[in-house]
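Note that this complex is displayed minus one protein chain, with the remaining chains in position.
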Amino acid sequence: MSNYSYILLIPLLPLLTFLVLGIFGRKYFKTTAGFIGSASLLASTVLSFIAAKQYFFVDGKLNGVYQKIIAFKYTWLSFSPNVSIDMGIIIDPISVMMLIVVTSVSLMVHVFSLGYMKGEERFATYYAFLSLFTFSMLGLILSVNIFQVYIFWELVGASSFLLIGYYFSKPSAVAAAKKAFIVTRFADLGFLIGILILGFYGGTLDIGLLIERLTATQSAEFINMTTASFLGASMLTWGLSLIFIGGAGKSAMFPLHIWLPDAMEGPTPVSALIHAATMVVAGVYLVARLFPIFSMDPSSLSLVTYIGAFSAFFAAVIACTQTDIKRVLAYSTMSQIGYMMFALGISKLGGEEGLGYMASLFHLFTHAFFKSLLFLGAGAVIHMVHSNEMKDMGGLRKLMPITHIAFLIACLAIAGIPPFAGFFSKEEILTAAFHSNKLIYGVALFTAALTSFYMFRLYFSIFWSKESTLQHHHGEGTWSMKLPLLILAACAVLVGFVPFSNFITSDGKALETHIDLIFSIAPVGLTLIAISIAAYLYKKENDTPSKLAAQFGILYQAAFKKFYVDELYLFITKKIIFPFIGQPIAWADKNIVDGFMLLLGKTTAKISFKIKGIQSGKVQNYTLYFFGGILILSILFIYTWK
Amino acid sequence: MPILIVSTALFFIGMFGLFTRRNMITMLMAIELMLNSVNINFVAFNKYLFPDKLNGLFFTLFIIAIAAAEAAVAIAIIINLYRSHTSIDVEDASEMKF
Amino acid sequence: MNLSLLILLPIITAMAILFSNGLKQIRVIGLLGSIAQLGLASWLLKLYLNERAIGNTATYLFESNYPWFSALHINYHIGIDGISLAMILLTSLIVVAGILVSWTMDKLSKEYFFLLVLLSMGAYGFFISLDLFTLFFFLEVAVIPKFLLIGIWGSGNKQNSAMKLALMLMAGSALVFVGLMGIYYNTHTFDIVQITQIGISAGVQQFFFPFAFIGFGIFAALFPFHTWVPDGHASAPTAASMFLAGISMKLGGYGCLRIASLMPDAAHHYAWIIILLATIAIIYGAFATMMQTDLKYINAYSSISHCGFVILGIGMMNKTSINGAVIQMVSHGLMTALFFAAIGMIYSRTHTRMIAQLGGLLKAMPFISTVFVIAGLCSLGLPGFSGFVAEMTVFMGSWQNPNGVYRLATIISGASIVVTAVYILRATGKTIMGPISNEHALLGDATWNEKLAAVLLIAGIVIIGIAPFLLNALIGPGTDNIMLQVGKAITLK
Partner (left out) sequence: MNITTILFYLIAACILGAGILAVTSTKIFRAAIWLLFSLVSVAALYFWMQVEFIAAIQIVVYVGGIVVLIIFSIFLTQQSGKEMPKPTATKTISSLAAALFGFLFTCNLIKHYSFESALEKPFDSSIHTIGIQMLSTQEHGYILPFEVISMLLLAAMIGCIVIAMKKESTQ
């Protein structure tokens, strides 16, 4: 058991860069900020690779099961003797895998934005926020205590707010950043209450202890947690589903997905990092981290499955109609995350049924690479064309050869064509779905077809359709933009062959998986058909797509308008919360509560005026009052004092 | 015993006068009435209850003396008031209002 | 170390201010006095810590006791425990920041600084006094300067809001006085230590507790009596609103805590009202803030919502929640002081506090905008700042309360973190981000004194945010002592 304390360095390096660039960025590191950021990231990537090698190959396995090693633990804030928030680092298959994913993708984004963000005057702050984000994401992965997860969860939300709102002078960017933070914040509320429930009933906040206590069916905590119920569902279901809502908010699942498309306002490398590989995946990671507890409670698992499946299907449908390439990619991310969620949802703990768990994490692993590649490619295209809309792009394959090839590889990977990474992970998910739940399998299949359709629709309309009308174009950007594309393209191809199943499984034991080709004919066949339809529609400039769209009529319009979900949210906030709750309360405060105080003041003034009337200066009144007084006193004394 | 009733009646007549009269002089008269009723009481008590001592009588004597002094001072004030207010109606002299 | 030094020093500074002339001299003396006070407070902290280190477990340390009016058993009994020390540190930090922020106050500067120091002296006295009468005395000393500060140097309809503030605070102290009399009548002593030993009978407690608690509640912006907060803060000058929100609300919170520990039975008996009012304050304050257009009103209403947490923590009557209440007092003090300082800086440059007219200040004044964002994020409850630590402790504490309805109250006050997020982002989005209007573009950034004040407060917030176990260790024994009485009460009932 070699000492793993050097892992503490991995999150601390980005934090260090954040502090350095944040405080001194503007003055000293005006231009060199990029190199510092990328250098520190490079160091932490190397460290994480070393840690992965050491953990997976050297001493992670103990009689066949991967151990959870707590490298470092320190009580940060103790509420009561056994319930306390303590900061620590946990090394186990999922966290190491995520370490690799986050650090490498973040490195690629850092290198890419060297070229992409060259001209920006707040260059240093951009890198500061980027390293803050990486730090909080790494912290989230390595956390030992649920509250520690919550802490880094909030930090991730805040840094994504800062990054999305980077072009702060654009009001739309500010609104998008606000919306992102508020929606995720709303989900975090569910997460917080989930933690409180688990913490209170489980008696501790430490994840390891919680899993240990809540999975042993005869443990005291488990029994009183399942018996105590509120509005029908047991406390366990409440806790877990609330935590899932927290995760769903961050991973933009169905009800809370509205912030993801708007988050495209931020710079493209940011969306590549945040909305492709890291932040949106945090929800999946959270469910995976607490999976043993989730598996004890079938109802919350079914919630996960159905929300995942529905958002996968829902996003795929909308993606087919979007014209802004970044919005298309955003919805495709949402759909892929939906895949991962329902893969987790349908899986059980233990050997064979744990396939879903392994498949979803494998998909997470591969998806991170090719989705960030797609985003970076889109970034390069936008950098060239200076607009997001598909219409004014086309025929760029000659102008941007490398981006074109990389983009093609990524599209093939995401569509799930055999040699590429996407195929392997999607196959695993489809097999797992096939074994456990036929309905989900059908939906998954159809969404897979839709995915390949909209991906290739995007590909053809960018690189093929009409000849590019661009007069001046300044090449494909420096090597700093091309290099990450190439590396990621390579990963998108190779990563599929990584024997994922014998590293990460639901119970730590290696799992033998085999790709049976017969089973995979159906999905691959469907994807090929979808690709050919897309090619037919979009390869050459023709009006069939608009004709086709007209046929669908209202369905097309609805999908284009994102099924009016945004408008629904806006309606709720603008029409209901502000005028019907905010206004009356503000009014009530000014008039009723304040009014009451002023009323007090006024009444005292009025009373004092009345009393003044008595001093009317008329002698006779005084004598009358005088006599009245005598009379009362005498009656009083005589009758009471007898 | 009936004397007390007479004196109380006189007292309350004087008081009634004091309340209703708007003219200061008539108020003065009312006060005189009240003082007289008090004197009657003193004399009656002294005569019927404590004949051996003469306290009651002395009291009455002193009251009469004081009443005289008081009437004199009151009239001086009234005259002065009359000069400044040209009317001795009690309503007008209400500068001491709020 | 004699604690009266803590009161003597401000008096000396105040006198020195009176005898000096010219703004430069006055503000230098004021600054030196407050820095000396900060030094004294931190030295006191060092002494306190190694006193505790050598195992002196007396509840109150550095006690000194002089008979004041022996006939009425009133004696000048002072001493500190963990909680009051935390409050003293908070006050000294805010005082230094306040004096730094009002560096260019040229209108009647002598009186201005004199009143600021007097206010701080009242607060120091309040926190160290262990005799209810001295506590009340210093409470009164703190009220008068507030009225004058707002009335003379304020803005907007300052006379009206100063009057309202003074009257309501006076009503508060009157109620407190009735409560104290009740206690005195039953225990024939004003000394807190003796009162806890003698203990007050349950019936009397239940009668006098509402008076004292509501009295202090008015200071701590308890729900129905909070209306002085928005007007008072909005029309107060920057330093005064920093003191008002940072210190005077803490007097209320600290007072409520003392009263709850003196009359634990009644605290239990009335716990449900306290919690109900606190939850309303939290949610009501949050929603009301959402609708405000003036920066200072936003911060004032958000202080109501945050002080609601303090009272919620006290109402829940268990160790974690009272711990949370104290941390929330400290963190809210620092946070609102920082927020008001930032607003003051913006106001002194753009001369408008309406968020509609402000925009894109990040370009013109990066430092002030970052301070503004930090203050916003802290009040939002972002981890790494003190707001998070405080709110989470209060939530954990209030969740442990077995009563189901209280759990609902925790959920509702939990929902406030979302509403807080909405109004903070709305404010920051409008003022800091967005396109900058041309006349704001050429405004200058913070001067050295404003930078120092902001850095001081941010340091406080970040230290508590990153290393809460320090503050926890400091106030731990204090809350244990309170829990002792509360525990006794539960068994008693």
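Note that the chains take the letters A, B and C in the order they are written out, and that residue 1 is the start of every chain.
One rule holds in what follows: a contact is a pair of C-beta atoms (placed from the backbone, for glycine too) under 8 Å apart; a residue touches a chain by one contact, two chains touch by 3 or more.
If you're wondering where the values come from, they're calculated on a predicted model, not measured in any experiment.
The chain not shown here is in contact, across the full complex, with A, B. The chain omitted from view is touched by exactly one of A:Ala39, A:Leu555 or A:Ile635, namely A:Ile635.
Along chain A, the points of touch with the absent chain fall at residues 620, 624, 627-628, 631, 634-635, 638. By the touch criterion stated above, the residues of chain B touching the omitted chain are 1-6, 8-10, 12-17, 19-23, 25-26, 28-30, 32-33, 36, 39-40, 43-44, 47-55, 57-58, 60-62, 64-73, 75-80, 82-83, 88-89.
Everything below uses one rule, namely that only the chains that are shown with their structure count from here on.
Each chain gets a centre from the mean of its Cα atoms; the one farthest from the centre of chain B is A. Averaged Cα coordinates give chain A a centre that lies 37 Å from the centre of chain C. Our note on geometry: chain B versus chain C, Cα centroid distance of 68 Å, whole angstroms. Those residues of chain C that touch chain A in the shared complex are 164, 167-168, 224, 226-228, 230-231, 284, 287-288, 290-292, 301, 319-320, 323, 360, 362-363, 366, 377, 381-384, 388-389, 392-393, 395-397, 399-400, 410-411, 414-415, 417-418, 421-422, 425-426, 429, 432-436, 468-469, 472. Those residues of chain A that touch chain B in the shared complex are 612-613, 615-620, 623-624, 627.
Of all residues in chain A, only 26, 75-80, 83, 85, 147, 150-152, 154-155, 158, 161, 165, 168-169, 171, 173-175, 177-178, 181-182, 185-186, 188-189, 192-193, 196, 199-200, 578, 581-583, 585-586, 589, 593-594, 596-597, 601 touch chain C in the complex they form.
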